[in-house]
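Below you'll find the structure I mean.
All protein chains but one are shown at their positions in the complex.
In this document, chain identifiers A, B and C correspond to the written order of the chains, with residue numbering beginning at 1 in each.
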Amino acid sequence: MNLLETTTTALLTLAIYSFLAGDNPFYKFAEHLLVGLTIGYTLVITLKSVIWPQAIIPMGRGEMPGLVPLILGCLILLRLVPRWAGWSRISLALVVGGGAGVAIPAMLKARVLDQMAATANGVTSWAGWIILIGVLATLTYFVFTRAHRGAWGTSARIGRYFMMVFFGATFAYTVMSRVALLIGRLEFLMGDWLGILRS
Amino acid sequence: MGTSRRWIFAVVGVVAVAAMIFRPGFPLSVSQETRHVFDLIDSLDSNSVVMISFDHEASSLPEVGPLGTAIVDHCFRKGIRIVGLALFSEGTAAGYELINRRASAAGKTYGTEWIYLGFRPQYTSAILGMGEDLGEVFSRDYEGHSLAESPLGSRIHNYRDIALVISVADGSMPTYWVEYAQARYNVKIAAALTAVMVTSYIPYLESHQLTGIVAGLRGAAEYEQLLSAPGAGSRGMDAQSAIHALIAVLIVAGNIQAWRKRRSQTGRGTNQ
Amino acid sequence: MSAFNWRCRVSFQFAIASSIGAVIALIPAAALADSASSATSAAGWFHSSRIAELIGIVIAILALAIAALLVKRGKRLQLRSLPALDAVGDALGRATELGTPVVYSTGWGGDMGRPTTMASMGILAEIAKRAAEYNCRLLFPSHDPLIVSVAQETVSQSALAVGRPDWYRADDISFVSQSQLGYAAAVDGMMARERPGAVFLLGSFEGEALILAETAHQTGAMTIAGTDSTIQLSFFLVACDYTLIGEELFAASGIVAKDPAAAAAVWSQDWLKYLVLTLLIVGAALTATVGFNLFQWTAR
Partner (left out) sequence: MRDRLAIITATLAGAFMALQYFITLPIANSAYRAILSWMQIIAAFAIVVGVFGVIRLHLERIGRKRAGWLYSVTLLAGVLVMTILGFAGGIDRGTSFQWVFDHWQAPMQSTVFSLLAFYIASAAYRGFRARSGESAILVMAAIIVMLGRVPLGEWLSPILPNVSDWILNVPALAAKRAILIGIGLGMVATSLKVIAGLERTYLGGR
């Protein structure tokens, strides 16, 4: 990388960081440039890697199924015409309904059954029993049609304690990756650009 | 509130910069997982081939880049050949740059000691396809040379010619490597991950579907220590320690401040 | 309106009947497939290893149908209050008093196919109604044009429902950028300039969660958040004024809607939770005493 290249990159980096001191023209410039670039990037990638190969080319080959996605896509384009915008609901319905359908068995397995199995089968150690108690207590917290009073309330409160441990731990745990991102940018600014880091 | 926040931001910046320049160098113990991956690569014959797949987004590079660098350095040092590729489009250029930089530092030639295959979308079919015929999935490499004509490229036909696959990832891609390449073709898979992903992959390690895991900047620092070549990971680790400590201090300071404020308020209350 | 009710009922009954019918048709097939070849995971045309999910779905459908039936017959439910929902009124009132807009984001982590986004839309509908009544401007920046389409339909209907169609401005519900951090940068900028009185972060969030929450707080907004992303929950809990934890987001969508079907869904969720609790206790007892794995059909 030559100096001019790194300097433009460094200035854009600093313009984003300037937001930490408050909104300012440098940030506004960088923000709008970034948004513009990402929109252009997405548009190019979408047209080249989805619409062209998956919607236009199959239709060009005369494949019948190719016509369906094209029609569904065009229905979405009707949103640009306020009078006919309502027709886009059919395409929206496919996305919403299809997504819901995919989610039902997938979520039931990954989020409910697998978690239950791991919890119930884990009671072969002390840790497993603590986990079981934690899962039961936390689940009682999530019951909505029953007031949190009496024994039920105690259980829900224990559940909240478990959740607090979880939130504190995840927060701390995630700090690691986020700090790595800052370090990466500082590596660039101080190493590649200014050259003041010894290896 | 606004000013105290700006002070916090300034202190974070200063502490990170200072830690990276002055390097306090806290002693670091190497985890079993990292040592395992190191030993695994160390035990390979020179001349064997390792496949490194860059399955991450550009924004994760600061965290997985040092890991990839340490592993690539280790392979080159051992005389192991590297075949690079990407199953995430954003990892493509970053992966190529990374290997290229380390190759020129180690004096390795493209085509015989390393090649880069480039990116293929539809990762399931790419992973499965490479198990049958690698040349069918990638007929040309990233630089545009025909694979059949390159000395290293003509040596690898499918996973039987690969000693180890390492997925450098920030998401679920190693699971696909495990489910398709490991389960069906029995190739060894290791994962170089972001720190947040580790807990999701421990079960795969315990079931031996994954041969090894190295993760995060800390994993990179540990690996560099094993190589006795401190780099971006070790440098980052000092900053990491410093910022973690700073945040712990801020939590305590915030509590002290709140406690004092509360006390002065109740104090006023009794005076009235 | 009655025509709408009629359509609603017919389609509901049709859907439930067809789902149950299809599932019931599958059960004997599953049993046959299972007995025909006990070891292989995929015999005939049915994935016999997936029987547990099938049973789960049947139970969930029955629970929803029975709850809907009971609610329709006039069974009243006492739902536990959620502080985050109670705070919505204060948040909107505050923004109205200050003369500032409110910002609503469903997060970058979800799309229209994700049930979480759907649940968020239910809450958006209610917030839009109140914002329209207060004549408080509602800004809805999004990373996904399909979410924008749905949000526009939702908000314009809400405006119509409270008799304020003139309040609705389509341009305020807009696509920003599909890029996670492009989106975060733009919403940060929007909050710094518009200084919203309240910010609602309800949906699936990823790394942008804390960027948005902290900037919102910095600009002085009251923040009400809720998400199904377990990692981001911890950030919201620390940085926001109110947080809906995981399932509370789905329940909130049912609670604000004040319509029988939504209440029935919350109720059926609770029944399923009782079932989960029971199965966990029984399963753990069996594992600990006789080493029997109650969940062997779910493991693959």
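Methods note: a contact is a pair of C-beta atoms (placed from the backbone, for glycine too) under 8 Å apart; a residue touches a chain by one contact, two chains touch by 3 or more.
Every value quoted in this text rests on a predicted model; they were computed, and no experiment measured them.
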item: Touching partners, among the displayed chains, of the absent chain; value: A, B, C
item: Options A:24, A:46 or A:154, residue touching the unrepresented chain; value: A:46
item: Of C:64, C:132, C:224 or C:284, the residue in touch with the unshown chain; value: C:64
item: Hidden partner chain, residues of chain A it touches; value: 5, 8-9, 12-13, 16-17, 19-20, 28-48, 50-51, 54-55, 65, 68-70, 72-74, 76-77, 79-80, 86-87, 89-108, 110-112, 115-116, 118-119, 127, 130-139, 141-142, 159-173, 175-176, 178-179, 181-182, 184-185, 188
item: Where the missing chain touches chain C, by residue; value: 4, 7-8, 11-12, 14-16, 18-19, 22-23, 26, 30, 42, 44-47, 50, 53-54, 56-57, 60-61, 64, 68, 111-113, 115-116, 118-119, 121-122, 124-125, 144-146, 148-150, 153-154, 156-157, 171, 174-176, 178-182, 184-185, 188, 207, 210-211, 213-215, 217, 228, 230, 233, 235, 237-239, 245-247, 249-251, 253, 257, 259, 261-262, 265-266, 268-269, 272-273, 276
item: Hidden partner interface residues of chain B, rising order; value: 4-5, 8-9, 11-13, 16, 26-29, 58-59, 61-62, 90, 92-93, 96, 118, 142, 199, 218, 237, 240-248, 250-255, 258
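By our rule, only the chains that are shown with their structure count from here on.
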item: Distance from the mean Cα position of chain B to that of chain A, given in whole angstrom; value: 20
item: Rounded Å distance between chain B and chain C, as computed from the means of their C-alpha atoms; value: 34
item: Shared-contact residues (touching 2 or more other chains) in chain B; value: 2, 59, 196
item: Set of chain C residues in contact with two or more other chains; value: 181, 231
item: List of chain B residues in touch with chain C within their complex; value: 2, 5, 59, 196
item: Chain B residues touching chain A - in the complex, by the definition given at the top; value: 2, 6, 9, 12, 16-17, 20-21, 59, 61-63, 65, 89, 121, 194-196, 216-218, 230-232, 235-236, 239-240, 243-244, 247
item: Chain B contact footprint on chain C (complex, rising order); value: 180-181, 218, 231
